[in-house]
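Incomplete set of chains, arranged as in the complex.
We call the chains A and B, going by the order they appear; numbering starts again at 1 in every chain.
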Amino acid sequence: MAGILLRRSRKSGLPPGTPVYVGEEEPLPAHITVISYDEASYDERTVEEPSEIIDDLRSPDITWVNVDGLKTLDIVEIGTHMGFHPLIQEDIVNTLQRPKLDEYDDHVFFVLKMITYNQETEEVEIEQISLILGDHYIVSFQEASGDCFDAVRQRIRDNKGIIRKMGADYLAYTLIDMVVDGYFTVLEKIGDRVEEIEDELVENPRIETLHDIYGMKRKMIAVRKSVWPLREVISRLDKLGNSKFRENTRLYIRDVYDHTIQVIDAIETYRDLLSGMLDIYLSSISNKMNQIMQVLTIIGTIFIPLTFLAGIYGMNFRYMPELEWRNAYPALWLIMITVTIIMIAFFRRRKWL
Amino acid sequence: MAGILLRRSRKSGLPPGTPVYVGEEEPLPAHITVISYDEASYDERTVEEPSEIIDDLRSPDITWVNVDGLKTLDIVEIGTHMGFHPLIQEDIVNTLQRPKLDEYDDHVFFVLKMITYNQETEEVEIEQISLILGDHYIVSFQEASGDCFDAVRQRIRDNKGIIRKMGADYLAYTLIDMVVDGYFTVLEKIGDRVEEIEDELVENPRIETLHDIYGMKRKMIAVRKSVWPLREVISRLDKLGNSKFRENTRLYIRDVYDHTIQVIDAIETYRDLLSGMLDIYLSSISNKMNQIMQVLTIIGTIFIPLTFLAGIYGMNFRYMPELEWRNAYPALWLIMITVTIIMIAFFRRRKWL
């Protein structure tokens, strides 16, 4: 049931704001990287102690603090140093959040779901990304040190595009855009599988095909849960005050919003296709059964009366005049062949043959 | 039909505001406990007479009056002493309420549904919790003296977390949070059962599996009825005037709102899965039937013509030349084997074998 509902109950009865990791595996210790840049300069380093970050956040440069690993104690320490509300700390560690957006006085907190398609297990894997966007900084949290943001990092390093000319809001947009781009990749993989299943359906529908359809449906449910709420999050981003999202970044936000709608469209399309495929599957199966039944019926219907006739003349009554007749045997054959021809004609007329 | 619709009609024709208990068993007599605390002090005691509470409600301390047992007369007495509107008294006793929120001049009344999963009966049990939130006090009503609020009580006693630093609104939030946490526990249990049924479906689908699916659907309907309206209740809580919910508590309210949405999400997910499982079940069954039919058809189709042939040469006609032929018997065997091989080849080509 991965990605659909997890061990949330571990938290029951604890005071609110208590950060408890709820994922299936032990969370990794937090690993902190700090990137600071402006149009001219660029600096990247690894940080051991959360306290070291404080100065960075105060500098007028754009600062991007990335934290990999959600070990509860580490997150609490980082959060406390940076002055994040306990509820933020709790939400970062609780990886069962839906995508959401919470506004605080001097920063915005939002949760995204990164989706990847594991080729080996053929499972959709979901990782939670938490972002805190302040005036000049972004703090991002990931479950594992994935490489999904490497492309962004590289773009900053190489001063490619306009990223170093824009503020932290544009960086936030870029990260969201990366996540949404990932949805397209996953949906394409799913689309390929859907096409394969469609072909299977036409050629040779089997019970495994049915389980595949159900498996795809389950995957669509998981992806849908991650994407649907994102739509609202991005639409609310667009409406945030000017102090947080400048006008020129907002254009980009609307663009990523359009992409989210495209993803949702695709999900709905696949759901429609999959439910149509289920109908096809069921009909193909019952069609196959029909053909088998037809054969049985035709064979049975033809031979059962003939066998009866043979049975009659296999009886041992002493007084059965036909047995003595000279041409009884060929005559019976004639009768049998006639009966068979009539029956076949009857089946033909009914289009059963 | 427990938890879905009950003996509400007992009330028909009575004047409105007449409290009538509508549950299945006789309600227990009310048992009152009073907890009062501020940041420094803590006091807990049992109260015999409702009139004793009045002074507590006037003190500047936070006062939590908990009433277990909804015996009608007792509730009316308590309600009248505290000056609660007759409709409130009626709603507390009528345990078929949907979660709801009613605003009065100096207090807010709301009804919640506590859900627990009874391991033995495998049934979802629903208990009604009524809360009245005033400026400095909370009055809570439960059907039975459950232990669901014990964790909160303990937290207050131990001065754990920030609960003793906050007002009655935060206490109200804490109680709602407990109830919502309970939903996660129940949904996890249901999730486990859903997974078991999924496994059963793949391995050996039986008619009992179908009844299980239907049973789970029924449970989801019951849970859904309790949770859906809660969403609106909490969203309205968030919009209550500042005098009732202070800004810093409101952050927590939004958090528990997010949890409610998560619960609703999970419910919808399970409903989707269950309806997908029904399709799988039906297909598996018809698949099994197909296989059985195929065997019957193959055996029947092969042997019916052969039996006919044997019948022919079992006839007692005096003039049947084949009977006298020397090699008729082995020749017939040859014919029979040939027919069989042709038929098997035909089935093979049609992928029926």
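The working rule: a contact is a pair of C-beta atoms (placed from the backbone, for glycine too) under 8 Å apart; a residue touches a chain by one contact, two chains touch by 3 or more.
Values in this document were obtained by computation on a predicted structure and should not be read as measured data.
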**Copy number across the full structure, from 2 displayed chains** = 5
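One rule holds in what follows: only the chains that are shown with their structure count from here on.
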**Prompt:** Could you state the distance in Å from the CA-based centre of chain A to that of chain B?
**Reply:** 26
**Item:** Residues of chain A defined as touching chain B within the complex
**Value:** 1, 4-5, 7-9, 11-13, 15-18, 85, 87, 90-91, 96-98, 100, 102, 204, 207, 210-211, 214, 217-218, 221, 225, 229, 278, 281-282, 285-286, 288-289, 291-293, 295-296, 299-300, 303-304, 306-307, 310-311, 313-316, 320, 322-329, 332
**Request:** Going by the contact rule at the top, pick out the chain B residues touching chain A in the complex.
**Result:** 151, 155, 160-163, 173-174, 177-178, 181-182, 184-185, 187-188, 191, 194-195, 202, 251-252, 254-256, 258, 261-262, 265-266, 269, 272-273, 276-277, 279-280, 282-284, 286-287, 289-290, 293-294, 296-297, 300-301, 304-305, 307-308, 311-312, 314-320, 350-352
